[in-house]
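Pasting in a structure now, in structure tokens, and then I'll have a few things to ask.
Excerpt of the complex: some chains, original placement.
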Amino acid sequence: MNNLDLKGVLQQVSDGSLTVDDALLHLKELPFKNLKGFEDIGFAKVDLHRKVRQGAAEVIYGAGKTPEQIAAIAKVMLNNNQRNILITRLDASQAESLLKLLNFEYYAEAKVGVIGGMPEPDGIGDIVIATGGTSDIPVAEEAALTAEVLGNKVKRLYDVGVAGLHRMLAHIDDIMTARVIIAVAGMEGALASVIAGLADCPVIAVPTSIGYGASFNGIAALLAMLNSCASGVTVVNIDNGFGAGYTASMINHLAS
Amino acid sequence: MNNLDLKGVLQQVSDGSLTVDDALLHLKELPFKNLKGFEDIGFAKVDLHRKVRQGAAEVIYGAGKTPEQIAAIAKVMLNNNQRNILITRLDASQAESLLKLLNFEYYAEAKVGVIGGMPEPDGIGDIVIATGGTSDIPVAEEAALTAEVLGNKVKRLYDVGVAGLHRMLAHIDDIMTARVIIAVAGMEGALASVIAGLADCPVIAVPTSIGYGASFNGIAALLAMLNSCASGVTVVNIDNGFGAGYTASMINHLAS
Amino acid sequence: MNNLDLKGVLQQVSDGSLTVDDALLHLKELPFKNLKGFEDIGFAKVDLHRKVRQGAAEVIYGAGKTPEQIAAIAKVMLNNNQRNILITRLDASQAESLLKLLNFEYYAEAKVGVIGGMPEPDGIGDIVIATGGTSDIPVAEEAALTAEVLGNKVKRLYDVGVAGLHRMLAHIDDIMTARVIIAVAGMEGALASVIAGLADCPVIAVPTSIGYGASFNGIAALLAMLNSCASGVTVVNIDNGFGAGYTASMINHLAS
């Protein structure tokens, strides 16, 4: 709770410009309405006061929501002066219906919608996003678009899996100069360790559900990444490109 | 491979100050000896050229090594001008023997040894380390000491688990002004989500093996943290305080 | 076994109004037939003597039953003076067919049918049902409708997940005055712990299969809830809204 706000209210009570009851109401609303308000639209409580940098995007998780619900949430956000909105996990048929309700750009491979277009990058450095194979690209694109809509410059290094090390080593400059790296891989998930062994920036590992048999829909990659023998690796959920892109952006916007 | 080094060699070959054969030998040694050399002492290949900032610590993973092996590795490092060395997973009996071979400070709760003392903090902000309960403290201390030996200022918020939310809320200022937060929790691992919902900096979640029954030695906490509904959370291995401290330090040293 | 019944039978044998063989048959049937009767309709043995309070609903588990089977079971119940009948796990196509055979109200989101309408609430206090997100609402509604058809007043707090704590804290009065709380959440399932830390009534936690990747269809939430560090939490099966609503109603009807 903000001391200045509180003090102002008390001052007004003290000098009589605010009645006790009005002050009471105000104080009760303070922690939630002012600091971190939200708007209740029945099926959702839209968070409005999440402290965000000027121009940064807000996010709607599309899975399991009807196009109407998504549109309603987006409208609350737009009415509250949000400029860029990212919609994740939006499949093609949802997108088709939603396009009749809202104006946005749809990225089919990543299942991502963007309202308000991409902002100018204002992050400090580059975010490198690498994938082990071609099949990991949709998850990588979710990460990439998330990072871009949050104001980051992204370099994509796709299909550089460890079984053909020379393909990765050919891009060693990008790896060594990145500010954050997102390593996206399924199957045995070795990509994160090898990249983190080469880089000296934080590496966010994203296991993907790509593979078959004993990949167990990404568990093999997840475990490999959690057990990385290279320092500087942290891990997000299987297929969670959004989470990786979001955290990478956070790190890339940390000023000195 | 360093372009300047290479160019220098070629220049010398071009102007005749270096014979082709000497240049050949030099070039062959370059990538491994100069750029990223290591010293082979039989049971280990000690990495010497990992690019580290002046004064930063090097790390020895103590588990499964004899005191003699640890001392030998440390000596190679010290001979190569390493000033601060962190030894993790060093249990009390290893430490006792090692103290006869080496001069270092032992932190029993965290099972961590530090050679060369703690450096002056040179990180940009504060690293906040929170635990759910008292039993999570050893893992948290491994993270804290790792961060400190790598040059960070650490704030400890211990025993602020979500079942008594007011204990955490009493420290909301620390949470809201941290540059990176490490959330250490066993059992249901909810701490990371709640903190990440309050903070707007990266949160590194460390599941601990604290609990019993269906905690499955940290799996419950690990899964909870991977599935965090709050953005900005990444996860390291169960009980991996070192990994969290190391990555937090990386983030805390990223200059603009 | 009821002593009075036994004594009556013996009395009749003693005074000759009942033959020994009839008494024998009667006694053999006593423990099973009289105390808790059922009617055998081939594919099901409909339980009729479950001791229920006046007006309480009986339940048919719809999954894997044909509309004809459900209608047959419902008819046996109605013939035995059951007034309110709850049909759970009744999907839309089953419901459509069943509506041609029976008169009932269908709640599509919860996949629940109610025969005989909702009774007047006769529970002692309020049952609060909270969800972590919008996607958990179908499970929550199964719990809510179950509780309502069993005679309870229900307060719904939907989308109050722990990543935006202020949304939950805004309803702290409801939480603190509830007689029983049902906490419905998928992903990391932290909702139950946080609510139980605020409330001082029993909290029934319902993990949902909402999530992806390492949520493992609700296992992450289930484990988190079983490991809750808050006292007063018990858990039901993944997506088992019915079980939570039923037990909550039991507790809410326990008279002093």
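To keep things simple, chains are lettered A, B and C as they appear, and every chain counts its residues starting from 1.
As a working rule, a residue touches a chain if its C-beta (ideal position, glycine included) is under 8 Å from a C-beta of that chain, and two chains touch if they have at least 3 such contacts.
Keep in mind that this is a model prediction, so the values were computed, not measured.
Chemist: With 3 identical chains placed here, what is the total number of copies in the full complex of this structure file?
Modeler: 8
The criterion applied here is as follows: only the chains that are shown with their structure count from here on.
Chemist: Measuring from the mean C-alpha position of subunit A to the mean C-alpha position of subunit C, what distance in angstrom results?
Modeler: Those two chain centres are 39 Å apart.
Chemist: In angstrom, rounded to a whole number, how far apart do the mean CA points of subunit B and subunit C lie?
Modeler: Result: the chain centres lie 50 Å from each other.
Chemist: Where does subunit B touch two or more other chains at once, residue-wise?
Modeler: In subunit B, 226-227, 231 touch at least two other chains.
Chemist: Spell out the part of subunit B that touches subunit A in their complex, as residue ranges.
Modeler: Touching subunit A from subunit B are residues 50-51, 59, 124, 179, 200-202, 204, 222, 226-227, 231-238, 243-244, 246-247, 250-251, 254-256.
Chemist: Note which residues of subunit C are touching subunit B in the complex, please.
Modeler: Listed in rising order, the residues of subunit C that touch subunit B are 132-133, 161-165, 187-190, 193-194, 196-198, 211, 213-216, 219-221, 223-231.
Chemist: Going by the contact rule at the top, pick out the subunit A residues touching subunit C in the complex.
Modeler: Touch list, subunit A to subunit C: 31-32, 35-36, 38, 43-45, 47, 63-65, 69, 207, 209, 217-219, 222, 237-240.
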